[in-house]
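One chain of protein is taken out of this complex; the other chains stay put.
Labels run A and B following the written order; every chain starts at residue 1.
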Amino acid sequence: MKRYLPIILFLVLFISLLQSLFQDEMDIPSPLIGKNMPSFSLKRLGENTTITDQDLLGEVALINVWATWCVGCKEEHELLLSLAEEPSINLSIIGINWKDQDQLAIRWLDELGNPYQEILSDPIGNTAIDFGVYGAPESFLIDRDGFIRYKHIGPLTLSVWINEIQPLIKELKQ
Amino acid sequence: MIPEIGQILLIVALASSLLQFCIGIGFYQKSITHSGIVYNLSAVHSSALLVAIVCLGYSFLIDDFSVLYIALNSNTNLPNIYKIAAIWGAHEGSLLLWIFLLSLWGVLLSFSRKFNDQTKTLKLRSVAIMGLVSFCFILFILYTSNPFERLFPFPEQGRSLNPLLQDPALAIHPPILYAGYVGLAVPFSLAIASLITINDHQWAGIARVWCITAWLFLTGGIALGSWWAYYELGWGGWWFWDPVENASLMPWLVATALVHSLVVTEKQKLFNGFSVLLAIIAFSLSLLGTFLVRSGVLISVHSFASDPERGMFILALIGVLTGGALILYALRVKKGEKRSLEILSRESLLLLNNVFLCSAAALILIGTLYPLIIELLNAGKISVGPPYFNFVILFPFLPLVFFIGLGVFSTWNSTSRNMMSSIKWVLALSLIAGLVTALIVFDYSSLLTTIGIILAFWTLISGLSPIFRKTFIFRDIIKVLPMSLAHIGLGLTILGVTVTSSYGITFDESLRLGQSTKVGDYVFKLVEVNDSKGPNYDARTATVEISLDGEEIAIIYPEKRIYDKNSPSMTEAGIESNLRRDLFVALGEELGGNSWSLHLQYKPLLRLIWLGPFIMILGGLVRIYLTKPLTRVMS
Partner (left out) sequence: MKYSVIVLFLLINSNFLIAAEEQLTNDQQEMYQAIIQEVRCLVCQNQSIAESNADLAKDLRAQILEQVITGKTKNEIKSYLLNRYGDFVLYQPVFSQKTLLLWVSPIILLIFIVGWYRKISH
């Protein structure tokens, strides 16, 4: 009986490794889902006025972390613009300009368009750390009470919007 | 043309290794008389692979960027030595090196004179199995990882070798390490051959020397890797429990167990089943390592570019070889004689220690694969790293090291009556030496540190004692020298690891030019930072003066190199070292006001960590080249 132990253990190992070849999940799951968004106080891009997390309460909003040095941000920019311009989608899109310089960011938005209702500056990155951001772009969906309900890592795509975010927004707005 | 020749040679090697297997394993009835053909086939397939590597190397030297592999891993500015080393700098080429070394072991086995009439079938069958292993890997290369693949239209300049790899260590670390990995295929083949032929202990005596040789290379490869990581990566670490590092340590532990188990099987005709199983597991762990590095299922600094298709192929290969071997084991292994063992007899202690060694390997395997399992079960993502492994490895290691010392004094078949009296002295000496070191030479750090240091001396002194007890009879000393050297080496490594981990100091500080700071008893002064140029990089080089008690003892030059604008900068640390301690400085960021951030380390007895394996290798070499011939000559 003992002689069959090695081959059995090997089989278990083999199947696990086989399964793992089909796992492709590179994203790190966020522990903030279902929790209150972190409190912050950031300057508006290019201005002296401040916005805090309290100012975002009362509406369903999409917080989008982006930067001018981020290639993926250009990819999703078109989608964000069309989301902002589409009148039937009543979604407030808040941008957090991460580890960037104000002048570069303003120029970037001038050239490519501005989908954001508000843009906040986080040049040091402490607020981004509070959001658990580890790369750009990342997007967070927050509900009326300020809870984080969904996080997407990487550029937003149409399929993610249709399949994940839009239905969730519908739910949250009821 | 040359790359095409290489490609054809791969096919030649494929065919000859397949024939080597088929004829050698007995698919043709009169295979015994064909044994010469089989051995010649192994030489053919090995030569084909050798010339294939030469073709690849030649193409590298002439900057043939029409070969995809070369375009990705070399460029015209690369110094020639790195063009050659780049042969095994990435996945496809390193695999070519792997299969060549594998074939070389096959040739050595084929033309070995250690077999006699009784064991000649054993030899034939094991060469056949080596052929099968080679065949599987050559198939893998041809189907998924061809280094001779062309690139059209071809670029005028290649991408280049990863700057981290542009180091002399690249020339020696992979070949030596791979030689160890594939060398374990020999005991593997012998074990399987034994299962399908005579099926008793005779393979053990033969396999032992092969195992020691493969073990030597593995020891050297792992030590080189650790040493390379230390001076190259720029933050002074020498072991990270990275999945690929673990993938080399696991077969090493099992190979160590195998060497000791083979001793018992050869001399006492015991544990044959266990030795066969260990031989299968050791090489299987090499295969598993190959899978982990090249499939992308685990994240590692060492991974080659991953590809699930390659992962599937390697997994299938493992399924055939390991699965086949274990099924054969389950069906054919003979039940050993039920002999009860004297509790402190040599065979008993060797068995116990082998179980500890295998447990260590098992714990490392569990820790390495655990994040994978958690992800498979959709339970999130976790990391298992140094804090876990450093803690958990103590559970088997501490008792293991203690019983190693006991084992040295043990005798066959019975609990030695002299054991207690011999041990008393060694125990006392170890306690004294350990306590003096832990409490006086260094200050008391923790109970664990103190125990570690005492155990290190216990291993060292118990390793030394057989030499002295043999009262200078040269022939007897040569017989125990291998074991003594190996255990002394182990003791040194344990001492180095314990002391450096417990008493090492690390500081991250920012210094202005001309400013100094103190780390331990040493004063580091940042004198100046200059620009310099290398063959394919620009550098900022710092001059750091180190003093002790007011006297300047060294000047070192840590550097920050930029190989190309798109890659992050490389740190070349400045290191001042001797056997007693290492002083390590890495240049960090330039801050405003002529300030630089520096990473400073004081690491006592660090070099022992690599001196230990060196002495272990010496012990192995003595066993292979001196022991048998000399004892024969002298008796």
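One rule holds in what follows: a contact is a pair of C-beta atoms (placed from the backbone, for glycine too) under 8 Å apart; a residue touches a chain by one contact, two chains touch by 3 or more.
Remember, predicted model here, so these are calculated numbers, not experimental data.
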Sole contact to the chain not displayed, among B:Lys120, B:Lys381 or B:Arg475: B:Lys381
Per the touch definition above, residue among B:Ser359, B:Ser422 or B:Ser547 touching the missing chain: B:Ser359
Hidden partner chain, touching residue among A:Ser30, A:Asn97 or A:Ser139: A:Ser30
Missing-chain contacts mapped onto chain A: 28-32, 38, 48, 99, 101, 123-126, 129-132, 134-135
Where the unshown chain meets chain B, residue by residue: 233-235, 237, 240, 242-243, 299-301, 303, 340-343, 348, 351-352, 355-356, 359, 362-363, 366-367, 370, 374, 379-388, 392, 395-396, 399, 506-510, 568-569, 571, 589, 591-593, 595, 597
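Basically, only the chains that are shown with their structure count from here on.
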Inter-centroid spacing, chain B versus chain A (mean Cα positions, whole Å): 43
Residue ranges of chain A in contact with chain B within the complex: 3-4, 6-7, 10-11, 13-14, 16-23, 25, 28-29
Complex interface listing, chain B residues touching chain A: 273, 277, 280-281, 284, 291, 295, 297, 308, 311-312, 315, 318-319, 322-323, 326-327, 329-330, 333, 369, 372-373, 375-376, 380-381
